[in-house]
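The complex appears here without one of its protein chains, the remainder shown in place.
When the chains are written out, they are named A, B and C in that same order, and each has its own residue count from 1.
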Amino acid sequence: MTSIAKPPVAHPSARRNGLGLTVRDYEGGMSTLCAGCGHDSVTAAIVQATWELDLPPHRAAKMSGIGCSSKTTAYFMKQSHGFNSVHGRMPSVTTGASAANRGLIYIGVSGDGDSLSIGLGQLSHAIRRNVNMLYVLENNGVYGLTKGQFSASADIGSTSKQGVANEQPPIDPVLLALTLGATFVARSFSGDKQQLVPILKAGLAHRGFAIVDVISPCVSFNDHEGSTKSYAHTRAHGAEEVHTDFVPLRREITLPDAAADVSVVQMHDGSSVRLRSGRGEHDPTDRAAAYAHVAGCNARGEIATGLLFLDESGREMHDHLHTVPTPLVDVPYAQLCPGSAALDALMTEFR
Amino acid sequence: MTSIAKPPVAHPSARRNGLGLTVRDYEGGMSTLCAGCGHDSVTAAIVQATWELDLPPHRAAKMSGIGCSSKTTAYFMKQSHGFNSVHGRMPSVTTGASAANRGLIYIGVSGDGDSLSIGLGQLSHAIRRNVNMLYVLENNGVYGLTKGQFSASADIGSTSKQGVANEQPPIDPVLLALTLGATFVARSFSGDKQQLVPILKAGLAHRGFAIVDVISPCVSFNDHEGSTKSYAHTRAHGAEEVHTDFVPLRREITLPDAAADVSVVQMHDGSSVRLRSGRGEHDPTDRAAAYAHVAGCNARGEIATGLLFLDESGREMHDHLHTVPTPLVDVPYAQLCPGSAALDALMTEFR
Amino acid sequence: MSGINDFAFKMGTVNGTGSASANGLLMQSIFRMGIPVTGKNVFPSNIQGLPTWYEIRVSAEGYTARPTEIDLVVALNPASYAKDIATVRPGGIVVHDSSFPLDPALSRDDVTFLGVPFGAMCNQAFTRDRDRTLLRNSVYAGTLGALLALDMAIPEQMLAERFGKKPAVLKANLTALKLGYDYAKAHFDCPLPFHLERMDATRDSILIDGNSAAALGALYAGATVGAWYPITPATGLMEAFKAFCERYRVDPDTGHRRYAILQAEDELAAAGIAIGAGWAGARAFTNTSGPGISLMQEFIGLAYYTDIPCVFFDVQRCGPATGMPTRTQQADLLSLAYASHGDTKHPILFPANPHECFDMSVQAFDLAERFQTPVFVALDLDIGMNDWMVPRLAWDDAFRPDRGKVLDADALAALPRFSRYRDVDGDGIAARTLPGSGAKGAYFVRGSGHDQHAAYTEDSAAYQEVMDRLARKFAHAAEAVPQPVIRLQPGADVGLVTLGGCDAAVREAADRLRDVGVVADVMRIRGFPFGAAVRDFLERHEKLFVIEQNRDAQLRSLLTIELGVPRDSMIPVLDYAGLPLSATAVVQGVTRHLTGVPA
Partner (left out) sequence: MSGINDFAFKMGTVNGTGSASANGLLMQSIFRMGIPVTGKNVFPSNIQGLPTWYEIRVSAEGYTARPTEIDLVVALNPASYAKDIATVRPGGIVVHDSSFPLDPALSRDDVTFLGVPFGAMCNQAFTRDRDRTLLRNSVYAGTLGALLALDMAIPEQMLAERFGKKPAVLKANLTALKLGYDYAKAHFDCPLPFHLERMDATRDSILIDGNSAAALGALYAGATVGAWYPITPATGLMEAFKAFCERYRVDPDTGHRRYAILQAEDELAAAGIAIGAGWAGARAFTNTSGPGISLMQEFIGLAYYTDIPCVFFDVQRCGPATGMPTRTQQADLLSLAYASHGDTKHPILFPANPHECFDMSVQAFDLAERFQTPVFVALDLDIGMNDWMVPRLAWDDAFRPDRGKVLDADALAALPRFSRYRDVDGDGIAARTLPGSGAKGAYFVRGSGHDQHAAYTEDSAAYQEVMDRLARKFAHAAEAVPQPVIRLQPGADVGLVTLGGCDAAVREAADRLRDVGVVADVMRIRGFPFGAAVRDFLERHEKLFVIEQNRDAQLRSLLTIELGVPRDSMIPVLDYAGLPLSATAVVQGVTRHLTGVPA
């Protein structure tokens, strides 16, 4: 969580977004992660995505647990409130914040230890409740901050820096999310900003729980041969399946290599996502197909990346709760307290 | 957990099993559950299964969490040690017991609240570790002991006794277990002893984590129209897919209606399971097929029952741990303590 | 010591057979006769089939503590016959079902047995099994009506209110009631020497349980987010909150709800949700019992160290571990006061009855926001789940929530710089901003070491500055929490100190002690940390008794730690049997010490 004030050097890009803000306005404190840590690339992608989306910083809330990955919420959007909570419990804190103030955009950042070990239950139930948030899982197969123990996502046969091989089957957050009914499921790679940024934007625009599993190598403890979360391994085995290209209504952005086989999915907030199926293997709106596809890739030792499943018809937590459109924090006290007359009347029922 | 000494009335069946024990020897204290509770039927099935298996009572350990379902470990095998632990944490207690004494046969009983809400993380990680145990999940869609709140397995649209409908998607323990790599996954129904008993026997013989999701209606809070865990609903929608017929080497037992399409799977302990695919829809040794099949049934509003997936090649926790064959509790102290000479030698390395 | 409007009776039945409603009917009828009455439900931790008891005490003087002497028992559960018959005082009465012969071994010659063929009568009068079981309850209610001279118009009226829409059910119940009544009239000389006579002592009172009252407090305090995980005996609190919200907080046209109730996956999540909501600016709470408090420890420490408001209701049950979930105790005091690892201290409120549950629930939300910290309200099963006779709850429409130091846009703009944890006023409370308030007010909440600007730190001085502020803040809370209720008597030679639900028994005990020549002042502590008033009382009394419902004298420990009052100057009177406290237990505890022999 260390955060050092950034030295005032002018940022290359002074370009301004729809709100007149520069990319710099979406940055945070200086990172204290290891030089070359995948997480820093994800942070950069989040900065880029929020800037491109014209996301008003004061409307965002940054949520995280504990871990190197969870520290990164301090490294972007310094103009937004942030909550670095306890290990593995960020989902519940965000659930509560969202219940209280549905007007904010919640950006959660977690790690594989934080999400799949101690936090597995909370992650699963946040998915089930369909809490309206972006959940970025920076997945490096290890516990970075505690110096490289295996996490539950470490693949069988993957060897830690000490050269000991992991023997337990990994938990794939993508298959888990699909099984638990997640309405937005994607996977990307910290080294592939071109794919990651549009996915993050789509996730931010999604109404409901949007989970993005980002393979984000730990250079200190897991980025070496034998690790299936290393740059090398992911580049070699990353089988991109669906490109995402987010299109806000205001101004169209297209990836340089945008092309054929495009299925346009209407996002709840009116904007749309253009999905291109790399090999046209599966329909990203078909849960069963998505599951089969991802499981198939895993079986082949490939990693399915891209926006893997999307259901814009899902009902988010507030739909289940039937809460008022106004954030509860903004409902005036007068509308909350029934007053003395009501109480007097009620008392007669207790006699 | 209530357990009242049983009045000494002679039990109908005085038949003796291979150990010379009667069914009565496998019973426990008198149940204090509601008359007609599905859990009592499951208890009876466990008694039957362990008796038929000639399971030596002193070699069994009964493990549970908290709930009406978890109470039932007091209602069978009174000659065995039992551990009624804390809510949702039985998997870890059993993991520890198994680590210490791999010589015992662990029978875990839990409920849907105990397993899928507070206990979801521990259940998932026990599956991942492949702890060698039978895990019976008595699934009634509600928190019985706390008077009928919805559990995470309550189906959408299912209405509780107060007539309020559940709005969140249910968690299907079978799909979850398949996703997490469980090596024995089955589902049955408390009302179908004929199917349940052989499944329990197969699960007991399985080497590794055997999960049996048993639809076990709560008569007090959930067995009424609108509940998808009711007797009526399950009888109407239970689409039996695979019959299980357990065959110990000593003496063959066959279900009256045993018949064609039989695939025999060799169990690790030398015994074998004969699987009959009701509609021959899927191969119970193919995880992907099993998942697709169960998900398909769910989509059709059917409940896939039977032994749905089996992998006898899986390595259980002790294989991962490389522990000695002798239970650790039986390893003599002399083989644990390196002694003074070793310590003196070691000390030189700390200078 | 029994007499007109001064006696106690008890029903021994099987749970899940519907006796609860009949028992409630009886108690409420007595209440409506204007006579002070108390009911204690002693039930098992299962759903159906085990022994359960309901004790009703009638007291013209208005004593509401659990009775020690039972004048009459209605023994309807063979499984508990022996125990039930044994509890009747010499000269008392046993009403039993004479449909079956009573085992002679059970009879006592110092009590009167009144046999009533409840079973037989029901089988004759009703055909459906369900009715035969259910209506038996109305039959014994009728019998008691006759024996105790209950004004039968009242129960009849109440049944009418209850079953107005179901004439058949109503008719059946009235028939059953009459069956029991007539049988008693015909076979026994009614009323008994101890019986009921109209009074006018309940006009300004209500019958309510503490869970419902606390829920009403949350409703009126403006709480909008409730997170919980079901657990006895706390469940009723959130269920009541839900019911009240559905009634007062739903837009009739749109069906939109001005509240959010989340049934979490466990207590850790419930705490996290409440804390997340508190951080976001909502008045949020969670309700639980001992096991939940243990599971919430980590999150409690986070909220403490990051100054986040949140209200925790702990409806205490009998510990440790799962313990006896349907028995009462006050044994979580240390767990609450110093909850979580590291140096932590938390305010606690101790309501003594449902009326205080309402008031203190409201205060808890104000205190939590004013002090920006977790605040606990410590109920217990007896207060939470039993119906108590208390004054009607009242509300002052002038009330406005005390949100504490929350900076709005203008206040923020006026500041040169916003430092989340700077103690500007010297009271240890630093102003906060809410998420969404913009760049200048943005800060980063972290459970890791932070300085007064909320920046990460590993610097000793910066760390200690925050810790010292938190200690200052806690000290300031001592005068803000509810102050003790002190009852002084001229010439008092001992001081009785207690808290929460022990109140009724201790006050009654003080009266009885006076009769045996022990004049006692009474102080009931209502809040933690302890203020000057508590210290003074302790210092002013030579001989102190601390009466509480746990094994380890936890309240006494808190007094010793926080006030420095020597432990051994406070004699512990401990009751941890799991049942509501009786005056006799207190009198005995005190006199045993004073005289060496029990009273």
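Convention: a contact is a pair of C-beta atoms (placed from the backbone, for glycine too) under 8 Å apart; a residue touches a chain by one contact, two chains touch by 3 or more.
Quantities reported herein were computed from a predicted structural model and do not represent experimental measurements.
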What are the shown chains that the omitted chain is in contact with?
A, B, C
Omitted-chain contact residue, chosen from C:Thr133, C:Thr175 or C:Gln297:
C:Gln297
Residue in contact with the excluded chain [from C:Leu207, C:Cys318, C:Leu349 or C:Val573]
C:Cys318
Among C:Asn41, C:Ser437, C:Thr498 or C:Asn550, choose the residue that contacts the chain missing from this document, as touch is defined above.
C:Asn550
Residue positions on subunit B contacting the omitted chain are 1-3, 57-59, 61-62, 66, 73-74, 78-86, 89, 91-101, 103-104, 121-122, 124-125, 129, 318, 321-325, 328-329, 331, 333, 335-340, 342-344, 346-347, 350-351
For subunit A, the residues touching the chain missing from this view:
2, 32-35, 66, 68, 71, 86-88, 117-118, 120, 143-147, 149-150, 152, 220
Subunit C, residues in touch with the chain not shown (by the definition above):
44-45, 290-291, 293-295, 297-298, 301-302, 304-306, 318-327, 329, 331-332, 334-335, 338, 340-345, 446-449, 458, 460-461, 463-464, 467-468, 471, 550-552, 554, 557, 560-561, 564, 566-568, 576-579
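Throughout what follows, only the chains that are shown with their structure count from here on.
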Can you check how far apart subunit A and subunit C are, centre to centre, with Cα atoms defining each centre and the answer in Å?
43
When centres are defined as mean Cα positions, the distance from subunit A to subunit B in whole Å is 35
Per-residue overlap in subunit A, given as positions that touch at least 2 other chains
121, 124-125, 129
Set of subunit C residues in contact with two or more other chains
265-266
